[in-house]
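As you look at this complex, bear in mind that one protein chain is not there, while each of the others sits in place.
Presenting subunit A:
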Amino acid sequence: MSHNEIISNWFERYGNDIYHFLIYRVGPTDAEDLLQEVFIKALKGFNGFKENATPKTWLFSIARNIAIDESRRKKSKKWADTIPIDTSNEPKTNDSPETILDFNEETKAIYQCIQLLKPKYQDVIILRGIKELSVQETARILKWSESKVKSTHYRAKKALHEELRRCFSYEEIKSPRTIR
């Protein structure tokens, strides 16, 4: 199998997972562009793939690196204080987060507050919380110890909860049952 085929298979299998990560990490608009970049980088860097890693964690870690680069790029364009959901700075598109993500009030609030967290917290919230990856997988992706994943995850949740309460009186939001 050529490298192109292998990566293509991986895309088939993990494309959506990586896409989800990027949506929450850089916003839905950039997510689509960057998704392709992730797999092209994977293809170019195929020799760097270690047999003892899983394709899934490897792809996630590439995605994370790309997301970091992306936010640096934005920062250098003086968009530093702009979060992706603030569409005024984004190219006009029909793919607003609302339409892509099918947001209701609660999910929108959570989405917006995730964007306010520091990158490290975003990473762990998305991987552990939203994508429900295991501690071990998350540790591999973020290159942290498992105990660091656990402690950072806890702190990230606390921080997220704090943001929600501050901005959206989260306590008043009822328990989740409207979705699905």
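Structural remarks
The criterion applied here is as follows: a residue touches a chain if its C-beta (ideal position, glycine included) is under 8 Å from a C-beta of that chain, and two chains touch if they have at least 3 such contacts; residues count from 1.
Heads up, the rule we're going with is that contacts and distances are computed from a predicted model.
One chain of this complex is left out of the view, and of "Phenylalanine--tRNA ligase beta subunit", "ATP-binding cassette domain-containing protein", "Ankyrin repeat domain-containing protein" or "ABC transporter permease subunit", the protein name its UniProt record gives is "Ankyrin repeat domain-containing protein". Residues touching the missing chain, restricted to subunit A, are 3-5, 7-8, 11-12, 15-16, 19-20, 23-24, 32, 35-36, 39-48, 62, 65-66, 69, 72-73, 76-77, 100-103, 106-107, 110-111, 118-120, 125, 129-132, 144-145, 147-148, 151-152, 155, 157-158, 160-161, 164, 171, 175-176, 179-180 (touch as defined at the top).
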